[in-house]
Structures are given as structure tokens and as C-alpha cells.
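All protein chains of the complex are present and in place, except for one that has been dropped.
After this line comes subunit A, so read on.
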Amino acid sequence: MAAHLKKRVYEEFSKVVQIPHEEVPAKKLRLSKPSKSAALHVDLCKATNSTDALQYLLQFARKPVEAESVEGVVRILLEHYYKETDNSVRLKIASLLGLLSKTQGFSPDCIVDDVISTLNNEKSHQVLVQLLDTLLVIGTQLPENPAVRQRLIEVACKHLSDTYFGVRIKCLQLLGCLGTVDAPLTKDNEGQGMSTGGVRDVQNVISDYFGDQDPRVRTAAIKAMLQLHERGMKIHQIIYDQACRLLSDDYEQVRSAAVQMVWVLSQLYPESIVPIPSSNEEIRLVDDSFGKISHMVSDGSWMVRVQAAKTLGSMLQVSPHFLEQTLDKKLMSDLRRKRTAHERAKELYTSGEFSSGRKWADDAPKEKVDTNAVNLIASGACGAFVHGLEDEMYEVRIAAVEALCLLARSSPSFAEKCLDFLVDMFNDEIEEVRLQSIHVLREISTHITLREDQLDTVLAVLEDSSRDIREALHELLCYTNVSTKECIQLALLELLKNLNKYPTDRNSVWKCLKFLGSRHPTLVLPLVPELLSTHPYFDTPEPDMDDPAYIAVLVLVFNAAKSCPTMPALFSDHTFRHYAYLRDSLSHLVPPLRLPGRKPLYGLDSVDSGGGSGSVEAAHLFLQQSLNRVSTVQNLEAPGAQDLLDFTIRDLQRLGQLQPELAGAADFSATYLRCQLLLMKALQEKLWNMAVPLCLKQNATATAAARQILEETYKLEFLYSGLESRQVATIHHVRLQAKALQLVLTARTRRGLEPLIGSCEKFLQDVESFQRLFLTELPHLQDSFVEKLLELMPRLSSCKPAELVKILQTTLRQSGLLQLRLPEQIHRATATIIEPTGESDNPLRFTSGLVVALDLDATLEHVQDPQNTVKVQLLYPDGQSHVIQPRPGDFRKPGPHRHRLITQVYLSHTAWTEPCQVEVRLLLAYSSSSSSSSSSSSKAGWSDSTDSLPPPEAAIEGTIPFSKSVKVFIMPKPARR
């Protein structure tokens, strides 16, 4: 019966949801409070054995409980708890208490006493653990209550000496979460025979358990200490010795936690001095801990190794000579530097006693060695990274590579040293590791100059079949410095080989050469005659302009020539012609050059070359001025206002083309102004004065304008990143105006009241939601359309549609132009499809009905969350269109705000007779509900209720095309039978 009753209650409940938001809470409470506790009570009383009771409790736990009825429920549970003899049921009740005290809006301090008293009477260890857990939850819910906190700490201290490990662990957690340094503790149950320390603080108590017999408790003790640290308490330095001892614990989780502990201490007291055992030297604590953690990189457990390797990366204060030891296998094999000045030093080493395994019989017995000089387990950091990078588990290797990166970024000399090791990692068996090490090398490449032999090994990777690796390597080459002209030649040669083997890398290789050239103009200079194959007195044949390899060479040379004015003298005639051609066709790769006897090709060049920061500032000023000028236009019907807007829009668009830095801002403002202009035009039509039937045509243009404004507002909102809520409000405002315009137009054209009433209501809802969303922005919207509307709101909601339309019409016309304030950084999302190029005349043939894969390669700029928003659209000649969602794995992120989509699009069609073009383009999907989701974010309770509120306004979803479409020839052939 009870269950049935409950079910009915919930049915009622689910109906209630449909009623508008404000009324819901009151009604919900009234209905559910008595039923909840009562139902539970009835259930528990009915339970004849423990299994039944457990079942009821489990069922109960699935439903949420409201804040007001929690206390009642808790009382019932506690009452039952005292009566219950079965451990498992008591355990479940204890866990429920914990869950219930997490309920929002319920203050659990009233049940603290009850829980503590049950704790004192409890015999079962498991239930004790659960009760302490409940207390932990309560304690974390009440951070502001020192009295409760103090009591809980006392309880924890009291149970610390329990024989069951679980209880001790929970007590330590409690201490870690709630303990304070300032409140000293007395440990009252100190053993009789032992010397009582009297007043002790939390850290002292916790550190006692570093030596517990159970490894789990030891781990919990360290974790509790770390928790104290996280809560902002300063850990005493005394702990350091204990933590170091735990590094050699038998259990991996203890060692892992101890590594963290040692790290924390090394960050807290980097400069304090610790003695080295077995000698009377002293070193800085951070160095000591660095050495100890380095030791852990060769630990037996890989989890600890990962932890240690990661930790090493964040110890930036360590002294340089310690740091450099990590790459050193001491004096046995510093054999990495072949073919360098270190050759002699290397021979000295090999003549010692250690063979490298690189030469035959170099470990033949030699003269007696000075064994004291060789230290096999060097104290300290010796060779930690050498081990980490050679580890069996790739997790460790990646962690080591990352740590190398962090350390190298802060220390140029270390960066120099770790170069060889990173280069070695290019040969790892796991692609992820290879990729990571290439990225790392790129990040530290500002510090280093590659030697020829190193470059050689780096370039060997260019033949890798993985595209990611190759592109990462190109990226790396863009940033590297090389030392000699042979290096440049070598790099060029390898890149051309790469180009030959993988023609798809064309763009990336060219880009790479562009940077290589502009970075090393002086190194390129002596190579020019050879590269361009010019000859002092013979004319050489003119190379083929379509050869990608030749273009690559030219890109290198032209970019070097930019900062090397003597270079153009070496060019032959056709080189100049080719320059002109390339400057036009590949302007992003070929810089403007001041060539002797040639005028700059067009004005743009001078803008660019005279560029730099000054021009950006000037452009920014110009942008600001244009906007200010527009803002003076108050009355939309003023003569010349339209012209002014027209000109400004044009100016802004041009500015966007000239200054890529400001393109986002300029485009954004231009689009916004265009919306305003359209609105203005629509309102200015004479049609408003004419009789309805006479102006159908004009009506059509106005309707179109309204629709266009709506579309533009969606673009404004979703295509640009870096918008603040101020701008969003402005956009929504324009959208509201457009909707108003639509409404007015519908009112004029349509007969009949029914549809009008509906759309009026909808409009009013829109206004309301606007008010709700942008409450904070309203003060900025002075004298605007919305403000006027909101003033009239009470009247609007009661009046008739016809009247409403009239009011809207006047307000629309009276409202002024809302001034646009630009945020710091606005970027427009753009996408460029690199592949397919759309140039091919060979159709892609496939059997109709089957699928063909089309490789798609595109770069996306300033797109947030591309995995969810970017889609590929296919438009077939017959008007069919397909939207394809690429897999999340197809997006790569080569740089900040930049994404790369490399995917395959599957297309298929029925047979055609002629090859036809299919259009491919990228779409940006949006849904307006995502921007206004603030209302639905408040999730109720501790178990997810299935019946959530529907979103207040229907989500508007749509897509914006944001790339140029590319045409691909395809030819589905009929299947052969």
C-alpha cells in the first residue's frame, strides 16, 4: 500500500513540474515531506529480517530527499539504527546518513551529536569506518563551525588507536581534512608506560602514523599530511626525514605518496640546509630531495616511477650541477657526443674501465683502474633521466620527456645538454612518445642550436610514415637554429626528399622553409648560386615553375633575401619573374622584397613592409574612431546617417583585410553595423504609411531584411570568440528588434487574430527571457528599445495584439542606435580547406551505391570545442546535402586557437552519367540553449532525478557555414553485373 501511495505521490509530482518555475518549490514541499519519512518508517517497521530492511534502504537511496524533510528522515534512520542488530544494515544506515547530510540546504550540525554518540557505542569496525566517513562528510559541510570541528578532531584522535586499519585510515582522513595547526591537541589516551608529550598538534599526531604497521595506514597518514598542505597549512620541516625514510618503504603506494610528500617539503623549504649522512657535508634541501626523488626513477614499481619522473619536472629551484647529473651516467659513458670536440674527452673515458658496447673488444682488460674514482650508484640525481627515458613503460618515458621539457625551459644550459637525449627519443617504439619528444624539442628550441650530427638524426625522422610526426617535425624545424650552411643544405635536401616521398606535405614543407630562410639569411647567402643553379658565365635552363621542389627552394631563398639585401644581386632574370609570380600566388609564403629597379607591385606591400606595431595601433585607432563616429548617429532617420553607416561598413571591411590582427574586431563591428543599417532601412520604408494591400512588395523586402538580421545575429554570437556578456546582450538586443519587426510585419500582412496572438505571446516570452539573462547588463542598455519595452511591460502583457503591434512599431522607430563597445580580443572563427584543393580535373570514380572516402584536411582558427561544433557538409548536384560529424580523434591541436581537422569523408550516390561536382564545406553548429543554460544548471540533490525541467525556451539550433566550399569531381558508375 505504501509503495502504491508513494508512486501516486510521484505521479503528482511529475505533473507539478509543468507549472511555471516560481511555484514549484512550495508545492513540492507540501506534498513530499510527510510521505517521505512516513513511507520509510513504514517500510523499515515492516521489515522482518535484515535483508528486507537492506532492500528498503537501497530503494530509498535511489530517490532524492528535500532539504526540509532530511531531518525527519535522519531521526527515523537513527531510531532504527539503535534497534538494528545486523552489521550490514547499520552500515547502510550510516552511509545514508552521510549521503543525506550532503543534501543542499540542509545543515548537518544537528545530527553531529547523534552520530558521535552512536560512534561511541558501536562495536563493529566496518560500521565504525562508515560512521567516521559520515562525520567526515558532515565536517566538510560545516567548514565554518570551529566547535563541531574540534569535537570531530577529538573523536578522530580517540579512535586512532583502533586495531582495525580502516578505522585508523578514516581517522587520519578526518584529521587531514579538518585538523588545524593553531589548535593544539591533547592525546588523552596516551599509554601509561609512555612518556606523554602533553600538547601536540595535528601534524605530530599524523606523523606518528608514518610508522604504522599497516601500509594502507601509512599511505593514509601521508595523504592526510598532504591534505593539510593543500588546505594551506605549513608542514613542519621535521617531517622531511620521516618522509625520506618512507621512500624506501616496501609498499608502492606508500612510496608513491612519500614522493609527493618529499616534493611538497622541497617546495616549502628549498633553501634550508640538510646534512648528508655518512659525511659532514651539507646541501640544500631542494637538492637533497631532488636526488632522492631521482633515485625513485629506477624504482621497482612503474607507478612510483611515473610519479617520480613527473615530480622531477616541477623542481625548478634545483642547482644546475645537480640537474645536469640527471643526464649523466657519471664518467662511464659520456659517449654521446660523437664527431665533436669532445672526441678526445671521450677517448679518455673509454681508456678507463668501461666499455660502451659500441666497439668491438674495447672492454679488454686494461691497466689497473682507480676504483675509488668510479661511483656506481652515485649519490644524488645521477642518470635519473637516462633511466627514465629508457624505461620499459611508455608512461614513464612520456613523464620523463615532459619533465625534461619543464626543466629545460627554465635552464638553457640544461636544455643544451638534454638535446641528445630528446633526439634519441625520436626513435622510440611508441609513436606517442616520439611525437611528445618532438613537441618538447620545439618548445625548448629557443635555447639551443642544433649541431650537424644532431640535425642529421632529427632529419632522419622526416621519412616517418606518420603524418603527425612529419608535421610536428616541420613545426620543429620552423623554430630551430642551426649553426652552419651545411646544416641548411642538409635540411633542404631532406625536406625535398620528404616532399618527393610524401607530396601531400607540400604546404607544411614550404612553410617550414619559409621560417628556415628568414631565420638564417646569412647561412643561405653562400648557398644561393648552388640552390638556384646559376653559373658565372653559362646560362642555365629555366626551371619548371610548377615543380614543388623548385618552389620550395625559392621560398627559402626569398625569405632569406628579405633581410639580406645583397642576395637579389645573385638572382638571374627568370628568378625575378618567378618572384613576381610567387608573390601573387603564394603571398603568405613569399615576403615583399625591395628589388633593384623594380617598383613595389602594389600599395599593399608598402603597408605591410612599413608595418610593425605602429600600424596596428594606427589601425586600432582608426577602428575606434569609426565606431565613435557612428555612435553619434542618434536619430536613425537623420539625413546622411545611412551613408555614414555605408561608408563605415566599407572602411571596416577593408581594414579587416589589411590588418589580420584586427580582422575579428573589424568584421564583428561591420556585421553589427550592417544589421543596424538593415533595420534602419526596413523601418524607413514608406510602407508604414501606406495601406496594407498596396505595399506587398515592399513588405517582402522588409521581411527579408528581418530574416537576414536574425541570421547575422546568430553569426555574431557564435562565430566570434572572446565576446563578453555585454556584447552578447547587444547582439540579443538586435535580435529582439528583428523579432519585433517580424511581428509587426506579420500583423500587417496576415489577417486573422489567432496566429497573431500566438506570436505576440512568444515575443513577450522572448522579452522576459532577455530580461532574465541580461539582468546585470540592463543598466548599460540606456535609452534602448528593450528599456522602453520593459517600461511598458505591464501594459503590454495585458493589452490586445493590435495595440501591442502599434506600441512596438513606435518604439522601434523611436529607439536609438545602441553603441557597440569592443572587447579586447575578438577573433572570428575561420576554416580553410587545404585538401581537397578542387583543382583536379580527374573525377573520383567509384561504383554507385558503395562509398568512397574523400580525404579532407582543413585548418580551423579560433574555434572553441571543435569536436562538438564543427561538421562537414556535402552538397550534391541534385540538391541533396549530407552533414557529417567528424570523429573527435580527427582533430589535432597544433597550436593555441588553432585546430587541424584531418578526416575522411565518406560519400556515396546513385549512378550518374557525367562526372559532377560535389561541394564540400565546413559548418559551425550552434544551439542557443547552450548559451542560456545558466537556468538549468542547478541540479537537485544527491541522486539524479529523471524528471528534470524542460529548458525554458525551445533551443534554437542551426549551423553557420564558415569556410569556402570546395568542389570535387566525382563520378559514380553503375555497378557492373
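Assume contacts are C-beta pairs under 8 Å (C-beta built on N, C-alpha and C of every residue); 3 or more make two chains touch, one makes a residue touch a chain; residues count from 1.
Here is the rule we go by: contacts and distances are computed from a predicted model.
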If you had to name the missing chain as UniProt does, which of "Ciliary neurotrophic factor", "Unc-119 lipid binding chaperone", "NADH dehydrogenase [ubiquinone] 1 beta subcomplex subunit 4" or "Integrator complex subunit 11" would it be?
-> "Integrator complex subunit 11"
Identify the residue among A:43, A:133, A:287 or A:391 that touches the chain left out of the display.
-> A:391
Per the definition of touch given earlier, which of A:209, A:240 or A:926 contacts the omitted chain?
-> A:209
In the whole complex, of A:121, A:465 or A:842, the residue touching the missing chain would be A:465
Missing-chain contact among A:52, A:86 or A:424 belongs to A:424
Among A:48, A:163, A:280 or A:798, which one is in touch with the chain left out?
-> A:163
Note that subunit A touches the chain not displayed via residues 160-161, 163, 168, 189-194, 208-209, 211-213, 250, 298, 300, 329-330, 332-333, 335-336, 353-361, 363, 365, 369, 371, 374, 376-377, 383, 386, 389-394, 421, 424-425, 427-430, 457, 460, 463-466, 501
